[in-house]
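Right, one structure below, let's go through it.
Left out: one protein chain. Kept in place: all the others.
This part shows chain A:
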Amino acid sequence: MTDRLDRLQFERTAIAVAATIATHLAHLPPWLAAALAAAIALRVFARRRGSATISSWTRVLLTVLLLVVIVTRYGNVFGRGPGSALACGLLGLKLLETERTRDARVAIGFSSFVLMSSLLFTQSLLFCTLVGGVLVLILAALSALQPAPLRAHRPLRADLRLAGILLAASLPLGAAAFVLLPRLQAPLWGSRDDGLGRSGLSETMAPGQFSQLMQDDSPAFRVEFAASRPPNASLYFRTIVLTDFDGTTWSRRLGGPRGGAAAPVATGRSYDYTITLEATDRPWMPALDLPLFAPEGTRLDDDQVIVAGRSVTQPREYHLRSDVDAHAAPSLDRRERLRMLRLPTGYGKQARALAQRWREQAKDDRDVVKAALAMFRGSFTYTLSPPLLARDSVDDFLFGSQQGFCEHYASAFVFLMRAAGIPARVVTGYQGGWWSGGYLLVRQSDAHAWAEVWREGTGWQRVDPTAAVSPARVELGAPDANGAQAWFGAEWLREMRNRFDVASRLWTLSIVRFDALSQRNLLSSLGITDAAQGDLLLALSGVLGLSMLLAAAWSMRETSVRVGDALDRAWTRFRSRLARTGIDERAAEGPLDLRARVHAAVPALAPAIDPLVDEYVALRYGAAEPTPTRVAALDRRLRAVRLSRPR
């Protein structure tokens, strides 16, 4: 068993395997991750101690166990989640039996596959960079597996360097394959089959629910305005309208949305813009308040919410026009009006009483709204960490804690309005964002909830009760108003992340979302139009062959060409002439040894050669620099020596 791995080789393989499994940490069941980490650590430790290998029975048992737990956890072994968990588990188990070079090569090859599968989950710039780093580790482990005669005991750094060079050398070919490989209509990856909840707005809202979302700095969408930018105070991105309240939770209209919205009354400034929405797994598509039409493949509901035909599982781009001053639905039929006034029974007794009191004192609806806002402005505080509310959340909030954020205010405000006989509803969406170069970046932490009240003749009108409590929330945006929650909310870090988002957006736009259409555009900009898939494959194999030719030529290039001086050239010529007479050229031989060989082989040459060798030695080794005239003279004499060919 000569090819048993030494300690260094084994541990580099183990590091590569562990790093590969680590790329799956985000979605691997914690117990599996912990078990694999323990197994790898134990194996490394045991091997250092020189312990025996693990018996094949144990390994079979572990494999069966792995299968069983994965099937019980996921129900099957197919699909992205269970598949990757199984692959990670098998990779960890492979290390248990890795003892020889061949095993390690298999483990490393499998690592590359498992590493690639981690890209099925995330394709962000940061993650891809991480995957590149892990790939370097894997290649470094592979380089440590080279057979012993070729491998000096190099430090890890040298192996890493080699791996980096290999990776860099593969980039041109990778780029060619990226551009030329025939594309599917939809991006190859990004299919979400596990339905695990992604952050984002949901169809229901219960006060306190947003606080997770408010700390999620991941981008929700990006907006590029065609011409002018709307003022910051108008940056309300309407996403979902919630009408039904059961005492704790607001939810969207039961019985499904209704299509065919009445065109809103456009009154003033309208803006054209493009939204690039991150995947949400939900059909809601944010739009600047109020959208005037629905983009292709979506519909505009009668609550002015844009709903996609199916869930947004891949980043999606759409064009829209919105009017920030428009009001929808100047008239409301009776059924609709009743729905917007409905309140759950048995909740908010105090709130109803308060609303009644306002109703009696007020001249019109506008005074009621003003009274409510005045109350919020008075003794309420805005905080992202409010105390928990009792069962009767509205009363408890209004007359108890008086602390909360947008959800609390929107919910309580709409309740009060309805109690006062004014049709009202809750709208959730995003507010604000960060201007970065030419576009507005809106994060999940910009999620917001506000209210709409309906007035006869005007239609639905936005009222943001949160703005009454914390005007900064609306003017500065959520992050500033919420204050630094933790170190990751630090100003400089946020700034850096905003900068990083520019690169991240480029990545998403040009790499992740590179599909058949973008490919056709790119190729036509290079002058290639209407390329069939076969042609593309042909071009790709051409590039492949060419790069292999180049690599072969590069590795075969002459490295030992030494440009000597005139003396070297003269002497080399002479030695070549000698070689033709049977005294072969030996590069590692000094002139005196050469002379001895000539003496032994052709004694007759001795008198002719001896003075020449002496002169060469004197010029080459007897002086720091050979004298040019003497070199020229020696050259002439060397050429003049008559050498006879061997018979």
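The rule is simple: a contact is a pair of C-beta atoms (placed from the backbone, for glycine too) under 8 Å apart; a residue touches a chain by one contact, two chains touch by 3 or more; residues count from 1.
Heads up, the rule we're going with is that contacts and distances are computed from a predicted model.
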Q.
I notice the complex is incomplete. Of the names "Glycosyltransferase family 2 protein", "HprK-related kinase A", "MoxR-like ATPase" or "Lipoprotein", which is the UniProt protein name for the chain that's not shown?
A. "MoxR-like ATPase"
Q | Touching residue (missing chain; options A:Pro283, A:Gly400 or A:Pro591) | A | A:Pro591
Q: Mind listing the chain A residues that contact the chain we can't see here?
A: 148-153, 562, 564, 568, 587-593, 617-618, 620-625, 627
